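Rest of the complex left out; these chains stay put.
Naming follows writing order (A, B and C), and every chain is counted from residue 1.
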Amino acid sequence: MERFRHRAADELRPCKIHRKFQKYPAGSVLIEMGNTKVICAATVEERVPFFLKGTGEGWITAEYSLLPSATGTRTQREAVKGKQSGRTQEIERLIGRSLRSVVDTKALGERTIMIDCDVIQADGGTRTASITGAFVALVEACATFYQKGGIFPVKDFLAAISVGISADNEPLLDLCYEEDSTAMVDMNVVMTGFGKFVEVQGTGEGRPFDHQELNSLLSLGEKGCRELISYEKDILGSQLVWLVGREG
Amino acid sequence: MERFRHRAADELRPCKIHRKFQKYPAGSVLIEMGNTKVICAATVEERVPFFLKGTGEGWITAEYSLLPSATGTRTQREAVKGKQSGRTQEIERLIGRSLRSVVDTKALGERTIMIDCDVIQADGGTRTASITGAFVALVEACATFYQKGGIFPVKDFLAAISVGISADNEPLLDLCYEEDSTAMVDMNVVMTGFGKFVEVQGTGEGRPFDHQELNSLLSLGEKGCRELISYEKDILGSQLVWLVGREG
Amino acid sequence: MERFRHRAADELRPCKIHRKFQKYPAGSVLIEMGNTKVICAATVEERVPFFLKGTGEGWITAEYSLLPSATGTRTQREAVKGKQSGRTQEIERLIGRSLRSVVDTKALGERTIMIDCDVIQADGGTRTASITGAFVALVEACATFYQKGGIFPVKDFLAAISVGISADNEPLLDLCYEEDSTAMVDMNVVMTGFGKFVEVQGTGEGRPFDHQELNSLLSLGEKGCRELISYEKDILGSQLVWLVGREG
């Protein structure tokens, strides 16, 4: 089956990151992966959760939400239902954990960085786009309080992408909603600039998968993350790129 | 006190409405009033609340939310708190009531139009910007199911604006956040294209106000609504303008 | 259409305020406006919300509830539903804001006055009756801690009334439930003893309204508030009337 707009099986959708998208947060981007659009904001708060008080360490936590109007059929607002769904909380935990993996919480000091990922339009891959976008907002935010000569809290680059095996058994990179909803196997891969895995979450939605299939999915995921990290560097510009991984 | 960017006391902030902002809803706009930015979407659902079943009449209801990152200091997410604040519900009731005042629910048929107003950036006047933006999305949405020769469900134009009396007793049109937070008197005015009031909500935040002050605020409100309705017509274009108020 | 019991269009329903209605709160009244009956209690607490700690200022906040048995068809208990409706919160915000407008929070000292308005029987105008009744309870409560020679925390008298335009276009004062539910335009007016507006909330329920109609409603509202304030003075008696507005 040919992909929409003749996209190759190992080709990302057009990715665009708009920096400084909102006025108030320390970091804020709009990320577009094809028709998927997410506002990722990073707010710096000069306090930490109680379990870190007095430790000198900081914290990063993430929240995720879909605008009701972001999906093909309107999604009910979680504030109206009075609780977040399991899916929402699972995604929030994934985003927070992924970002923390490239952050030096000592270098952060006793600060909390709140990451808000609000999906404006959803066409597959919203959680991975959220991670990629949030990474850029996080770097923006850390630069606002970084003091020259110190350790920059963000140690390495980070990107995330979805991969999967289609109904006709083809491994695909960066699934849109239609591809995702018919995929046999579905995997999210989060990787660092150094080429290591932070998260690998593979699910046999339609059927189980074997070791070889898992390897082909990981290769696609690596390719996608590598390309996204390269784009992140373009967007951040040399001054911010220079900061990532700074040890003083 | 001079206003920011030399704005006159009776001058609106620059207003921009971007139509067809999202892919999925029947109507969707991004409205900007200065730094205030709201996504207003209108979704058509082929069902009505139980109290209208079998009556042939439709319904319009609205939801309102702030992105946590929309405000100067981050706002806690209502889905996390597990309930909507009183302020949110008050605004939702105002938006729904205002839109229903210009809609012929018989002409709507047994449909519900869900209005979603999601504030991306908040700098005063978010509830009135939501009404103005939602009106345009509503017209877009009704046009998707309107059948030639029928009554168009939207009977008249509608716009809303905030007015107030500043700390130095000057009546002001379209208050930004800073002006709003120090205003003595604060009023929201919702008006129709025919020049009538739909809502007048005035509050003496800092001190009570007299009849003359109330009149000067109403005049400013009328001016603001008239200008916004004129802009709505530009943005909707002749084909949609022609539909509003159509009786067959 | 003639009104029930030959009431004139600009005539209040019989108003009765029973003082010291309950044993425990510092202030407590039962207010009756025709068949509408509300218990208004004012409790003094020697603490303030966290945002006022150490400022020397006090706070006033209000809660409102309908007994399930107060209405024509039984109202579901909000404690059972697990949350307050938007309508309830809107009314609570209105009552609190109105009372605060005549209170000197410095003179209150670091105290919170909790206002509880519990509707025993509802026949229209429960929110305005709540404000009028709560005002009397508030004066009672402040007198319990007022020390001679100080500034009395209540600066001016306050009353509230509903007005509206009936289905046959007649402006009416103090609508009962039946009149309210068929009114075209509906307005709540809150005024001070000095004759100024604290709140003006007008809504075109059935149709929009013009400037002249708004003026006739405001005049009716002024007349109603003036008469209620006169009655408040009778009920409070000279000693408490003397305290209102005392500056030491």
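Operating definition for what follows: a contact is a pair of C-beta atoms (placed from the backbone, for glycine too) under 8 Å apart; a residue touches a chain by one contact, two chains touch by 3 or more.
Computed from a predicted model, the values in this text were never measured in an experiment.
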item	value
Total copies in the full complex, given that 3 are placed here	6
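Simple rule for what comes next: only the chains that are shown with their structure count from here on.
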item	value
Proportion of interface numbers common to chain A and chain B (over half same, under half different)	same
Farthest chain relative to chain A (centres taken as mean CA coordinates)	C
Distance from the mean Cα position of chain C to that of chain A, given in whole angstrom	52
Whole-Å separation of chain centres (CA-atom averages), chain B against chain C	29
Touching two or more other chains - residues of chain B	83-84
Sites on chain A touched by chain B in the complex	22-25, 28, 35, 39, 41, 43, 45, 63, 65, 67-74, 77-84, 88, 114, 116, 118, 120-121, 123
Chain B-touching residues of chain C, taken from the complex the two chains share	83-87, 89-90, 92-93, 97, 101, 191-192, 194-205, 207-211, 214, 218
